[in-house]
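Missing here: one protein chain of the complex. Every other protein chain is in place.
The letters A, B and C name the chains in turn, as written, and every chain counts its residues from 1.
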Amino acid sequence: MAKKQLYYEDVEVGTEVTPLAKVATTQMLVKWAGGSGDFNPLHFEDSFAASQGVDSPIVHGALKRAWLGHLMTDWIGDGGFLKKLACQYRGMDYPRKMKTITDPQEGETWWCRGTVTKKYVEDDQHIVECDIWVENAKGEKTTPGSATVVLPFKKAKS
Amino acid sequence: MTEGSAITDELRSMIGMATEPVIMEVERGAIRRYADAIGDPNPLFSDVEYARNSRYGEVICPPGFFGWPLKRGGMMELLGTIGGALFRAGVPRILDGGVDYEFFLPIRAGDILTSHGKFADFREREGRTGKMLFITMETTYLNQNGDLVAKARSTLIAL
Amino acid sequence: MAQQGSIITDEMKKQIGVKGVPTVLEVEKGLIRMMAEALDDPNPLWQDEEYAEKSKYGGIIAPPALLCCARAGTGRGVQMKSPFPRALAGGDEVEYLKPLKAGDVITSVSHIAEYNEREGKRGPMLFTTIETTYKNQRDEVVAISRSTFISY
Partner (left out) sequence: MAKQLYYEDVEAGMEVPPLVKKPTTQQLVKWAAASGDFYQLHYDKDFAQAQGFPSVLVHGKLKFGLLGQMLIDWIGEDGVLKKLGCSYRGTDFPGEDLICKGKVTNKYVKDGEHIVELEVWTENPRGERTTPGTAVVALPSRG
């Protein structure tokens, strides 16, 4: 993975955070259960999901939050630091089923997106604030949030 | 407190209630499994060689991951204690409303974290389907040097 | 026994004994805990450090199931070929030579040990046996597994 460093000077209010596409599958949800330790059957068992009043297993809110973390850490690069990440779970998302062992069925693709809302220097830190969100195929922001990052400053290097 | 408020005296008495400290070990394999579960191939989370040569010097955690607790407990246990009180208050269903993280220091594989969680606040709102109770929980994470590495404020919605 | 019409081709036979890519697994306490939880096995040797330290192992050890699974690299990088579309796990056999301790770093290497063909109820079946050797950081063999896959 070739990594390009983002600098404070590269960013203005309104700059778009490089979008990140994600596909949630039943398999990703099971991996997430293992990775996060959240084994709530709401996310993998049809009959349990039905008993909780959702049609079928839903994507973990925390997985969507982690996607937003991925969005930000990719964007700020190794030299940046994520200071704050916040999101709210507003809408439910349903994973794609699997067609074969490795391929998901056709279906929804989610996009993690963001825009810069503010940039400033505070305590010698070059700070950038962003609105971020996960958007489903219908364009609905099911997981809106915000992030604050510290970026390196080019002039500081010379 | 108005008649029929979801914040019963029983619940009010739980504000500030804290967990036992939870010890969490940050292991490389757990970080790798977590990053794999997000679908995040960032070598800082999985490639020991790459991470050694980075400014972190070791594999680090993706944001929001703090390793695995050595023993069960923590916020899940605290939630268990509040379950009955929520039921008696007429708001037995719990939804995850979101989380707000503040990160102060990177968390490296090999760190031993201690987390402290507590109920910080209860707020009430009338929703479309009736009473809603917003429960705010605060968790702080310290590393083995006693430095604050992160804070989380999560919101649960009881209805 | 490659008589006329055998499903075991020369190309498949060439793969016998060819070593797959080595897989390295750090046997971490968290993984052991997760496996013990998946087995619902409360044995304190898997999880209770104080208890395990006083045992003859001197520390946490892993349940036997931790070897011989995808996590441990069993079957990784082996060129398994079959003319049939469906596959099932047929069985596993593991020989344990040393205890597997938390903190060990295991390197596993797999190869195809043999093929067998048999006429089943639903037509011809191919049995592929994969052997995997697991060594620890001191280059000691801790276990050897033989896993059979059935395709039909």
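Note that in this section a residue touches a chain if its C-beta (ideal position, glycine included) is under 8 Å from a C-beta of that chain, and two chains touch if they have at least 3 such contacts.
Predicted model, so just to flag it, every value in this text is computed and none were measured.
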{"item": "Touching partners, among the displayed chains, of the absent chain", "value": "A, C"}
{"item": "Residue among C:T9, C:N43, C:N116 or C:Q137 touching the omitted chain", "value": "C:N43"}
{"item": "Absent-chain interface as seen on subunit A, which is shown", "value": "26-27, 30-31, 33-35, 39, 41, 44-46, 48, 97-98, 101"}
{"item": "Subunit C residues that touch the omitted chain in the full complex", "value": "31, 34-35, 37-41, 43-45, 55-56, 63-65, 68-71, 88-96, 146, 148"}
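To be clear about the criterion, only the chains that are shown with their structure count from here on.
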{"item": "Rounded Å distance between subunit A and subunit C, as computed from the means of their C-alpha atoms", "value": "36"}
{"item": "Inter-chain centre distance, subunit A versus subunit B - centres from mean C-alpha coordinates, in Å", "value": "18"}
{"item": "For subunit B, residues contacting two or more additional chains", "value": "30, 68"}
{"item": "Per-residue overlap in subunit C, given as positions that touch at least 2 other chains", "value": "34"}
{"item": "For the subunit B and subunit C complex, residues of the former touching the latter", "value": "25, 27-30, 67-68, 70"}
{"item": "Residues of subunit A that touch subunit B when the two form their complex", "value": "1, 22, 28, 31-32, 34-37, 61-63, 65-67, 69-70, 72-74, 78-79, 81-89, 145"}
{"item": "Subunit B contact footprint on subunit C (complex, rising order)", "value": "25-26, 28-31, 33-34"}
